[in-house]
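Sharing a structure here in structure tokens format.
Of the protein chains in this complex, one is absent; all others appear in place.
Letters A, B and C name the chains as they come in the text, with residue numbers starting at 1 for each one.
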Amino acid sequence: MQIAAPADVRLLEKGMSVGEGLAAFSSAHQRAGAVASFLGTVRPDEAVQALELTHYQPLTLPGMSQLADSALRRFGLDGVLVWHRVGVMAPGQPIVLVITASRHRREAFDAVDFLMDHLKSAAWFWKREKRPDGWHWIEPRERDHADLARWN
Amino acid sequence: MQIAAPADVRLLEKGMSVGEGLAAFSSAHQRAGAVASFLGTVRPDEAVQALELTHYQPLTLPGMSQLADSALRRFGLDGVLVWHRVGVMAPGQPIVLVITASRHRREAFDAVDFLMDHLKSAAWFWKREKRPDGWHWIEPRERDHADLARWN
Amino acid sequence: MSVRIVFLGPLRDMAGEQEREVAGPLDWHGLLREVGPQIAGQLAESRVNVACSGRVLADKTALFANDGDEVALLPPVSGG
Partner (left out) sequence: MSVRIVFLGPLRDMAGEQEREVAGPLDWHGLLREVGPQIAGQLAESRVNVACSGRVLADKTALFANDGDEVALLPPVSGG
């Protein structure tokens, strides 16, 4: 698998090879020393049968790329990977994978946190859940906004 | 690859399949929702030609297992993976891989941090570097002890 | 040629369609008229954004879309 350096940013219509992503990213950034990651999956919940993420082509991917660039600069990263699913996902399936490479652990961790907080409530995605009574749109929780405000 | 649940703890004499580890761990813990990881590699440095980690059989792996168990309990994790290399490693090669699965991102992140702080300065490993003038033993830095004290 | 209005997220359900073509040019008041009172009420909220030709407007009331432009109505996001 080819990884774009310093930023590999993808919107995926189906599936996500998380293991291959980490393996390829870490060999592309062998000089880093510290590689941190976060993988978010659809949490199985009796009431939730599926999750759907929609995006808006002209904004979503460019916004993710800008976010990746700002993480690179802010945390002095060697590399960053931001992959996000769109479409319909079943419980247990990956939604988002973020990986960062840095000289030190702290910067790699903080950058993953920063990226996830922004993807949750400041990226151009709209999420809805399918429950027994139909589809329901999900809005960010208060907590998500508070998490985002930490970086201002 | 088979992953032991809830804790997969390994001392590896050679190599480490980080991508396979993440893929197998995340499919073994699909109910979690949040999977965080840290991968530490030998940081390429002009002066460092190799790194050697030694361990003491009767203490090292049992100590890692106890550490994994205490992380499971303390952070209410669904699963944890702790893999650590011993022997001689070249620059760029993996030293340590820690992965945690939890219902929420914060606990997964904090548990990785906790595990890494303990592996750095409270697990039975001794590290030395090969430089042009020979081998040099590495002691934990002040910073490592301060990081560890955060969890008391 | 015309202006395309794109409805995102819950606004798509409210509109009952993903997009609509209207005659240009289209300004803020024209937009409010085109989308009907329910969506116009949403657009009045500060947390609903408007993009024109792929750029999010700092001041959505300054919208001025010409024929060929795409106007996207962006409710609060939730990703990850």
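The rule is short, and it goes like this: a residue touches a chain if its C-beta (ideal position, glycine included) is under 8 Å from a C-beta of that chain, and two chains touch if they have at least 3 such contacts.
In this text the structure is predicted, and so the values were computed from the model without any measurement.
Considering the intact complex, the chain excluded from display touches B. Only one residue from B:Ala47, B:Ala90 or B:Ile138 touches the chain missing from this view: B:Ile138. Touching the omitted chain from chain B are residues 40, 53-54, 56, 58-59, 62, 84, 95-96, 116, 119-128, 137-140, 144.
Simple rule for what comes next: only the chains that are shown with their structure count from here on.
A separation of 27 Å divides the Cα centre of chain A from that of chain C. Chain B and chain C have CA centres that are 50 Å apart. Our note on geometry: chain A versus chain B, Cα centroid distance of 23 Å, whole angstroms. Each of residues 40, 116 in chain A touches at least two other chains. Shared contact sites, meaning residues of chain C that touch two or more other chains, are absent.
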